[in-house]
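Quick one: this structure, given as structure tokens, is what I'll be asking you about.
With one protein chain removed, the remaining protein chains of the complex are shown where they sit.
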Amino acid sequence: MSGRVLAGADADDAVLRTKDLRAYYQMSYFGIEREVRAVDSITMQVRKNEIYGLAGESSCGKTTFIKAIAAAIQPPLNVVGGSVRYSFLDRDIYALTPDERDVVRWRHLSYIMQGSMSVLNPVRRVQRTFEDFAFRHMNLPKGAFLEAVKAHLSRLRLPADILRAYPHELSGGMRQRVCIALATVCRPEFIIADEPTTALDVVVQKDVLTMIRETQREFGSSMIFVTHDLTVHANVADRLGIMYAGRLVEEGPTAEVFANPMHPYTAHLVASLPRIGEANTRHALPGAPPNLADPPAGCRFHPRCPLAMDICRREVPVLTTLAPGHRVACFAASPNVHPSIAPEINAAEAVEEERI
Amino acid sequence: MTGASLLEVDHLTKSYARGGVFGRQSFDAVRDVSFSLPIEQPEVFAIIGESGSGKTTLARMILNMIAPTAGSIRFSGGNLTALRRRSDRLGFMKQVQPIFQNPFEAFNPLKRVDRYLLISAKNFLGARSQAERERAADDALNKVGLSLAEIRRRFPHELSGGQLQRVAIARALISEPSLLVADEPVSMVDASLRMSIVNLFRRLRDDLGVSIIYITHDLATAYYISDRIIIMRKGEVVESGPARAVLDNPQHEYSKLLKESLLSPDPSGEGVLSGSSVATRQVRGNAVHFDSEARGERIE
Partner (left out) sequence: MIRTVRDLFRYNGEFAAGAVIMMVVLAMSLASYFSPYSPIDAYLVPMDVPPSEPYWFGTNSRGQDVFWQLTYALRNTLAFGFVVAFISRLLSLAVGLISGYVGGAVDRVLMSINDTFIVIPLFPLLVLLYFVLREDMTWFMLALIMACLGWAYDARLIRSVMISLRTREFTNASIFSGMSTPRIVTEEHLPYVLPIVFSTFMNNMNWSIGLEVTLAVLGFTDVNTPTIGGMIFWANQHSAMVSGVWWWYLFPTFFVTITFIGLFLLSISMNEYIDPRSRLSRMGNG
């Protein structure tokens, strides 16, 4: 088995730890009640100094998940269970008052969003936006603050005169780089990146991704990088988590997930990535992602799964470690995956079984 | 018979004027683009470009939605500017149909999706009775792998992006066009549903003889299905030729830059899908069967 062997699941160098997190949209319009189980029991961690990639298609719940971990939840979205704990907080983030959360935001926890235009105030110069976001966190007099920002920009190899520009005067790629600088200026421990390169052109995308990777390595912050594009994950994530219909179905070191995906959904996603130089026919997966207001019973992927068995229709597979650092929630992945068996199986034993 | 092309784009230019009364500047969205599509053989013709390259403007001119500033477009020998009467325009639209980028925007969210299919059947095929229209709609839907029964009376939000895009393609196919202009048709569709649509385009060319202008920024899918390709940058064509040849061996600097910027799914070179898990083997083509009673596995 190739791939980096990472520390055990209970490492206390986890910056973010969620446990059984559940967030549902509970709506009632004119008498119609709907409960959309967008995030349905997710237990995972992001370790120190790593980029955790979260993959999944639209309406799989990944956007809801990051709203939940950032405590950016508003009704009708409600957190109905579970906990979200950060290493820099002594309590669950939901136990904080709104004022306490304001202190945390940006200084310890920041975001890089998809639409850079919606983060940068279009009627204010970039410098003012920096002041709006970061000034009160850095506790420096105005002059020293400006110097610190300029030093930060030069460290990220951005020209200092962008401070005087308005957002619309910068290109899309440049704006996104400004957003990255903005998100890292307070040296937060944790950064949430939500599809930061999706709206960018191919050439610019590569530059911005490189910048994100280098920035993360330079400052040692942890990052959760959300995108549906698996190729981006291959180039930026250390560990990769695949979400399907509100649940985490596979998680492991990136190279390993690409080389040896254990969940049929992941395998299909990886197989359907087109690559230059390959023109052989690729097969499509039938069906469509389920409606989260009325998901299938048991494993939510079973209607589309080529390996579906009887048990998949009845019971929910538990995320189980089948190889070092590599977890899967699938009954077909290994005959030993069954909810009645303790979740932590001897990894070596599981590997043995598969070789047969 | 030589020289008869399905579509002939000749030194096409589109300029826009910016600025006020003093200091008007013009900028060219599309500058001096020429290419042609043969009539004898249907092909998938890819136009690659990033945002601002003019590819969408070019598509709209081909669809006769915008008038060019200079140059001409001829479809089946007739110049597009000669289409004045409604009947002429209808005749053109019967032959040339668009597929838009965002399937959710291509349908009115307040109306049911089968409505557009039935209306197209009535307007382009002259189908008089409801039964005739439904039959035409069902035929078109079957070509894309759906059926009228599945989507009857559904609203756009009840379908997934992949399904909706296929309905949009079915709508375009109802009039039995000879040319489809697809502007980034899969960029807004989920990764797991994308391949089915791309494969569909292949089938449309091979089985139904429809030529497709496939506009995208994604080099990899262009490689997968196109026959010929042009690469556009800032309104101009920088490189053109047979798809595999151009993409395997780009000559122009910009083409090379595009190819280099492509992310590889295997940056560490460890080998994609080289493992031995059950799922990996299944997707690589080994049939794996499960006995649902016992928990063992049998490999055929």
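We just call them A and B in the order they show up, numbering each chain from 1.
In this text, a residue touches a chain if its C-beta (ideal position, glycine included) is under 8 Å from a C-beta of that chain, and two chains touch if they have at least 3 such contacts.
The structure presented is a predicted model; accordingly, all values stated were derived computationally and were not measured.
Residue-wise, the contact with the chain that is not shown comes from B:Glu158, picked out of B:Glu158, B:Asp207 or B:Asp248. Considering the whole complex, the residue from B:Ser26, B:Thr81 or B:Asn108 that touches the absent chain is B:Asn108. One chain is missing from the display, and on subunit B it is touched by residues 63, 65, 86, 90, 93, 97-98, 100-102, 105-111, 116, 119-120, 122-124, 155, 157-158, 168, 171-172.
Keep this in mind: only the chains that are shown with their structure count from here on.
Computed from the mean C-alpha positions, the centre of subunit A lies at a distance of 31 Å from the centre of subunit B.
By the touch rule above, subunit A contacts subunit B in their complex via residues 2-3, 57-58, 172, 201-203, 205-206, 209, 228-232, 234-235, 255-256, 258-279, 281-285, 288-289, 306-307, 309-311, 330, 332-335, 354-355. For subunit B in complex with subunit A, the touching residues are 50-51, 159-163, 190-196, 198-199, 217-221, 223-224, 244, 247-248, 257-268, 270-280, 282-284, 288, 290, 292, 295-297.
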